[in-house]
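Shown here: the complex without one of its protein chains, the others still in place.
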Amino acid sequence: MTLTLNHYLFVSGLLFAIGFAGVMLRRNIIIIFMCLELMLNAANLSLVAFSRFNLVNGLPNYNAQVLVFFIITVAAAEVAVGLAIIVALFRARQTTHVEDINSLKF
Amino acid sequence: MIPSLSLEITVLLLGILMLLVESFSRSDDKRGLAKMAIGILSALVGFSFFVDPASGNAFYAVDATAHFFKVLALLTTIVVLIMSLEYSSVLAKYLPGVTPGAGLGEFYSLPVFTCAGLMFMASAVDFLLIFVSLELVTISFYILVAYMRRHTASLEAGVKYLILGALSTGFLVYGITWIFGLTGETNLAAIQHALATKAVATTPLLFGLMLLLTGLGFKVAAVPFQLWVPDVYQGAPTPITAFLSVGSKAAGFVVLLRVLQPFLGVPGVGVKVLAVLALMAALTMLYGNLAALPQDNFKRLLAYSSIGHAGYLLVAVASVSDTKATFGSAGVAVAFYLAGYLLMTLLSFLVLIVVARHSRGDDILHFNGLAKRSPFLAFAMLTAMLSLAGVPFTAGFYGKLLVFAAAVQAGKFWLVGIGILTVAAGFYYYLRIVAAMYWQEPGDTTPITIAPLTRTAIGALTLAVFVFGICPQPILRQLKDGGVSAVQENAGKPPQSADGLRPWGV
Partner (left out) sequence: MSEYFPIFLQVVVAIGFAASALLVSVVLGKAAKTNKAKDSAYECGMPAEGGAQPRFSVKFYLVAMLFILFDIEIVFMYPWAVVFREHIAAHGPGIFWSMLSFAGVLTVGYVYAIMKGALDWKS
């Protein structure tokens, strides 16, 4: 058995689904945040797979790999800002659970 | 003639300069920073008319659409900075700091960075640049929404916006991934070329597009992705709420217009995407306008109303047709509606900030008897509300007219029907504010003082709402001649260049 594009896409789809399910079901903001990162990394995995399997003139398609770099950087920036906000919230409310974030009516 | 990119670079340098001045200055009064930014951004609005039309490249388009949305971004940022000056006393209360001005400098410089992101987005024609500029805007907004660290509502709004914004980014990126996988390109023109020349499987393409629409649906607050809007709008600092409702929406729609263009001509895909958009438009109009009816908090009311307006804009996006007339063109309708929406929304938030500062609250009852306390503010708010409701001779009326004309042109009569019903609902809640201002007795009768800069901005916006409503022809002619309508109408045609990689030269 050789690994084909479909295998990678399947794993990436699974990662995306796990991430999305985590965002919907988990109650701890830090874990929700980790699940969000998982979704971005699912996209990264499939981008790299597409780049590797759809050769352009015998070389991988580097457009996708550059896009992956940018996604990693943006995710890091998002994490930095996100953790700062979560730490600020924790200092104000002593909680990281979404049920406790209810001072604004939904 | 100046290269177009120099506008964005100037804005970025301005932001960096403001951060450096903020970190080195010993002064507590940071208002000079904001005033400097307002001056430079105003100058850039002028400079933007002298842009070299040939200075684009494969990532970065220089066309009428880009110019139009750049001017919108600059004007919005200027008004937001004026609002921030007015709001700084409230802000200072909720910021921990050893000195009185601590943290205010960043509050003035972050909107400048957001503005740079919005301007890049107006020109972005490659998924790479679209993604990075969209994130520049979104991440700055995360910080700005959660800016008042001693105010629980602001922090909670920040966390909600953060999680749902990051979720929408995930969907957007995954959608981009699938479209890249099918076409092998990230450039929109190259994607269009690839779709026209290669056979591409329809189902995965639709899957990718739906993911993309989900991501963008969050940004423009379309039903069913609108859940974050009321809480975030209510909790965020008021100038940022205004920025979110105008800037974020304009950016979402310009990206939507650009991104959809390559796919509309693909058989079996374009029709389905437009059908989904039409359904979203109908639901968004209904939800926004009906949920606004029972609101008592003014910011929350404007949040629901902004969802409603996203619905009208989606009607225009869903009504692409191949007409060459100004009247009935979807691109012109979106651009004009957004411009009008910007004017009236910024006007109502500007008045709200002044009133809220004097009445210590932003509920509708705080507007009671405003006509007696300040006829000027009451008239400005009256203008904004009439325009938001869509009364003739205001910008809002003409915008809705163009949107519905586009829908009729595309044969979507049911959307027009729902639209007219929801406009009627809108009259009720917008006129509640007017009734409170003119027919209720004021709670306290102290006259309201307005800073000269704010007074000028309110006056200019009020005037502009009427100018857009009474004689819109010159503006429409600009949009038409500039080719804003061409954004959508050459959908399906192959790009100009043969290799499809560098359609804008360079």
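A and B label the chains in the order they appear, each numbered from 1.
The rule we apply is simple: a residue touches a chain if its C-beta (ideal position, glycine included) is under 8 Å from a C-beta of that chain, and two chains touch if they have at least 3 such contacts.
Just so it is clear, the model here is predicted, and its values are computed rather than measured.
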* Asked: Quick one: which of A:18, A:31 or A:83 touches the chain that's been left out?
  -> A:83
* To do: Extract the touching residues of subunit B with respect to the undisplayed chain.
  => 16, 19-20, 23-24
* Asked: Can you list where subunit A touches the absent chain?
  -> 1-3, 66, 69, 72-73, 76-77, 79-80, 83-84, 87, 91
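Definition applied: only the chains that are shown with their structure count from here on.
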* Asked: Just how far, in Å, is the C-alpha centre of subunit B from the one of subunit A?
  -> 26
* Structure fact -> Interface with subunit B, subunit A side, in the complex: residues 9, 16, 19-20, 23, 29, 32-33, 36, 39-40, 42-43, 46-47, 50, 54, 56, 61, 63-64, 66-67, 70-71, 74, 77-78, 81-82, 85-86, 88-89, 92-93, 101, 103-106
* To do: Note which residues of subunit B are touching subunit A in the complex, please.
  => 127-128, 131-132, 135, 139, 142-143, 146, 149-150, 152-153, 155-160, 162-163, 166-167, 169-171, 173-174, 176-178, 180-181, 184-186, 227, 231, 234-235
